[in-house]
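Every protein chain but one is kept in place in this view of the complex.
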Amino acid sequence: MKISCPICGDRDIREFTCMGHASMLNRPDPHAGAKVWNEYLHNRENPAGVIDELWWHGQGCGAWLVVTRNTVTHEILGARLARDVKKEMRDAG
Amino acid sequence: MRVDGKGRIDRSATRSFSFAGKSYQGFAGDTLASALLANDVRLMGRSFKYHRPRGVLTAGSEEPNALVTIGSGAGQEPNVRATMQELYEGLEARPQNAWPSLDWDVLEINDLISPFLSAGFYYKTFMWPKAFWEKVYEPFIRNAAGLGALSGSDDADKYDKAFAHCDVLVIGAGPAGLMAARMLGLAGLDVILADESWELGGRLLSETEEVGGQAGSDWAAGVAADLGDMPNVRVMTRTTVTGAYDGGIFGALEKVGHHGPVPNGAPRETFWRIQTKRAVLAAGALERPIAFANNDRPGVMTAGAVRTYLNRYGVAPGRKIAVFGNNDDAHRTAMDLQDAGVEVAAVIDSRDDVSVPVDAKVMAGARVVGTKGRLGLREIMIDTGRGVRPLQVDCLAVSGGWNPSVHLTCHMNGRPVWEPSIASFVPTPGAVPGLVACGSAAGDMATADVLASAARVASDIAADLGKSAPTAELPEAEGHVYAIEPLWDAGGKGRAWLDFQNDVTTKDVRQAAKENYASVEHMKRYTTQGMATDQGKNSNVAALAVLADATGRGIPETGTTTFRPPYSPVALAALGAGAKGKGFAPERLTTSHAATVARNAPMIEAGLWYRPSYFPQAGETTWRESCDREVGWVRDAVGVCDVSTLGKIDIQGPDAGAFLDFVYTNTFSTLKVGKVRYGLMLREDGHVMDDGTCARWGDTHFVMTTTTAAAGQVMKHLDYVHQCLRPDLDVSIVSATEQWAQFAVAGPKSRDLLNALLDAPIDNESFPYMGCGPVSVAGVAGRLFRISFSGEHAYEVAVPARYGDSLFRMLVAQAEALGGGAYGMEALNVLRIEKGFITHAEIHGRTTAFDIGMGRMVSSKKDCIGQTMAARPGLVEDREELVGFRPARPTGKLLAGAHIYPLDGDAVRERDQGYITSVAYSPTVGTDIALGFVRNGRNRMGEKLRMMDHLRGEETLVELCDPVFVDPEGGRLRG
Partner (left out) sequence: MVKLIAKSAAEGLLPVEVAGVRVEEIVAPLASLSPFQGQDAALGKALKKAHGVVLPKAGQITQAGEVSCHWFGLNHVMLMGAAPDASLAKVAAVTDQSDAWCRVRMTGEAARDVLARLTPIDLRDAALPVGATARTDIQHMSGALTRVGEDVWEVMVFRSVARTLVHDLTTSLETVAGIAEMRSA
């Protein structure tokens, strides 16, 4: 498998670590309540199909990425810098 | 028998070799199999289950029978296919699966009791009595199982791994592969052409047909020469592409050193990981035998293999040869043999109305239904439709048709599709993204069609990659139609083999169907069809045809089993190349390593780091003696310990303080420059991740330390928090762990020691407890932190790593002059347990700040990672809390991992009160002491409980106490 890092280009999978669902970017307000926090920490969509995940390019440039991939075909559909995605989320409120 | 004037062998270069202890001669360019056949050796092995005599069936990597062991001693290699082993001077080969000899094998008895050894035999036989399994059945099965044997010694050979990148990988260098590679190369693409043979050409080396008006092999040599001149084409011979993986990655095994003596440093094999944009599968097709009674005798082989031995190696595998087939391709064997002057006894074709331009007898509508000859073929039985008659032959060339090598196209869950016109499966386009099959791998059987499809595929790929391939000038080639009528099982009296290697017969497959193992995947596992090292290359299609027949379904409905990598066997040593011994993992060494080893300290692994366990002195016989002494040095004088392995992270920027407030439970933005604070980090779920100190070096500059164990994890976590959660914060996080050599100097004389080395002496005013700042260490700019992990008056002094070795030696010499010295991990651990300091033994991932008595460190005035969830019900009450343990009697033994139970009643899980995490013998206290967790433990000080170690069978009466055993007031720290 390979992932196209937005900074480094195509790189072998061994340079990356999968760090779970990209919903981790959406950290709730500290006072959002138990239900919201429980959802954030413990519940994940597990689709047979397209999913957004956090990957860490630890043996490369050190960037955290939001990688979109298909869990059925293993196709990597795209990768963006997590910080850019997070900034967009903040800007969108 | 060698045939004059035939073959590509070099008759001027003889090669001596031995097989089964006897010496023979062959030529350069021979394989072991061709050289043995040239010497009239037909018996090359014994079958797996029935120990039937076996000879060579094929001339390629699909060979199921002729498996031999090459070499001896540590480097011996079992299960080498004689058909792939290039002959070299001095080659030593031994047969396998036969005892005492190949001619006379005791376990041949299995063949006589074969009615009891049919499909499902293991499942039915080794059932009861139950107790027999471990003592009788399993040892018996293990003894009989397996082909070949390992030497039992460490493999002395070197294996290698490497990465390669290209635009197009062309798999196979037959006519299709050569055609495609040349066009892609001319288009300017980076091409890798891989072929399992040492010579390019594929089937063209085995046939007499012409390509482009010249011998096919000459055409291949011409293309090979063209490719050699292209700097953008890399030709990899002796290389088998073994697997297709996600993202355009292919595995390939190159046999670097199997064809002669291996020079120093050179590997036996290189396992390649090839990354490519596109791939062309030009792997050709494999011929399949036909099942008929006793079709496994030495001398029965595929018709294409007979042509290979004749045309490529100049060997006639018999003196009187019959050809049996169901397709026109088989006829070429008869014609080639006749042209070479070898006697063709008969051509037997199962189809009616065939004509073959040979002088031999042609028997249309006939079948071979039996054979005779104990150690080799002597006679075949032919059912002519008007009765069965014998024919004396010593070799039978069989062709049941050709199976395209679809394997790689199925490695990512793809299934091939049935193509009735060739009675076989062809690849499903797009089954592996970027991989396109052409030539006979795609079902094109005539050479002219093969070349045309390769040219088409090559120009499509070139266009796809933005290049234009030159217009292909297709060389003239054979264009005859490949006509076939399926024939899977010709019948006859007796067992008819499908899978030669695993000894699976048509009867086994029918029996599986009868017992309702009707799915092809069930049949495979019940009969072990296709589960040997050849992965059913010769037999899978025929086996499922027999299954289809037995179950009354068609072949497409029956379907294939799953093709998995590797295409042909790969030694584990090749997959694990580079990871043996020191290659297994990097070794991280501190700057004090050489000096530490010189002092005979046993080293222990801490992650990838190597750290001293203790520093033994003359006269000490146990580690405890050394450890107790080192603890005493720190408590009474001064000790020195390398702590460079702790993570050191530079955190800089206008928002550095705010960032730390968010990752630590406590507040750092208020810390004064020149001060150090202990910090606790949680995971988002409220459990403790790590602890450490963080120093404020400047207004916008903090220096964080992490534990050795969590250094990588914390660095990753900080990057996560910054990039994923708080990219708004203007902060930079850089690891400086390796920049600094850092040493703990601990004990009442620590300041005296340091003042001997510092250019400006320090005192309690300039460096109070938890102070930090720059210092000049013997003229070198360093850093000094007054922190303690021992409870003593202590410092950590850091210098740039280039000076680490020198500073360590100096510190130890000074310490020794003051009545102390170097201490290791054992003493460090005792010192911290005596002081109740935690490590990852305590913060093991399931403990909270509350549990370790640091609940108040979670500031409620600010948000931080883990703060919300740390406050949830269940994490803040009725918990197992950090406590200390003492044995009730001074000699009582404490054990880490032991559990705690009430005094009365059974020590069972339901009554579990907690557990012990860290244990040490404390020379300061004079007894064993321990840290651990007990339910509501902080309110139970002084209570007596039972420590039970169920695993080691130890029980001790313990008393709960404060986890700080030494200097609870902390007076020594501030000293």
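Every chain is named by a letter (A and B) in the order it is written, and numbering of its residues begins at 1.
The definition used in the following text is that contacts are C-beta pairs under 8 Å (C-beta built on N, C-alpha and C of every residue); 3 or more make two chains touch, one makes a residue touch a chain.
What you see is a predicted model, and the numbers here were worked out from it, not measured in a lab.
Q: Checking the contacts here: which visible chains does the omitted one touch?
A: Answer for the hidden chain's contacts among shown chains: A, B.
Q: Touching the hidden chain in the complete assembly: which of B:800, B:853 or B:975 does that?
A: Residue touching the absent chain, from the options given: B:800.
Q: Which is it among B:21, B:260 or B:341 that touches the chain not included here?
A: B:260
Q: In the complete complex, the non-displayed chain touches which residues of subunit A?
A: 7-12, 14-15, 58-63, 81
Q: Under the stated touch rule, tell me which residues of subunit B contact the chain that is not displayed.
A: Looking at subunit B, the ones touching the missing chain are residues 158, 160-165, 190, 256-257, 260, 262-267, 270, 273, 275, 578, 582-583, 585-591, 608-609, 650, 652-654, 723, 730, 732, 734-741, 757, 777-780, 799-807, 810.
The rule is short, and it goes like this: only the chains that are shown with their structure count from here on.
Q: Measure off the straight-line distance from the CA centroid of subunit A to the CA centroid of subunit B, and report it in whole Å.
A: 28
Q: Show me the residue ranges of subunit A that touch subunit B in the complex, using the header's touch definition.
A: Counting only subunit A, the residues touching subunit B are 1-2, 10, 12-13, 19, 24-25, 27-28, 30-32, 34, 37, 41, 54, 56, 58, 62-64, 74-76, 81-83, 86-87, 90.
Q: What does subunit B use to touch subunit A in their complex?
A: 163, 245-249, 273, 275, 412, 433, 684-685, 716, 719-720, 722-725, 727-728, 863, 867-869, 872
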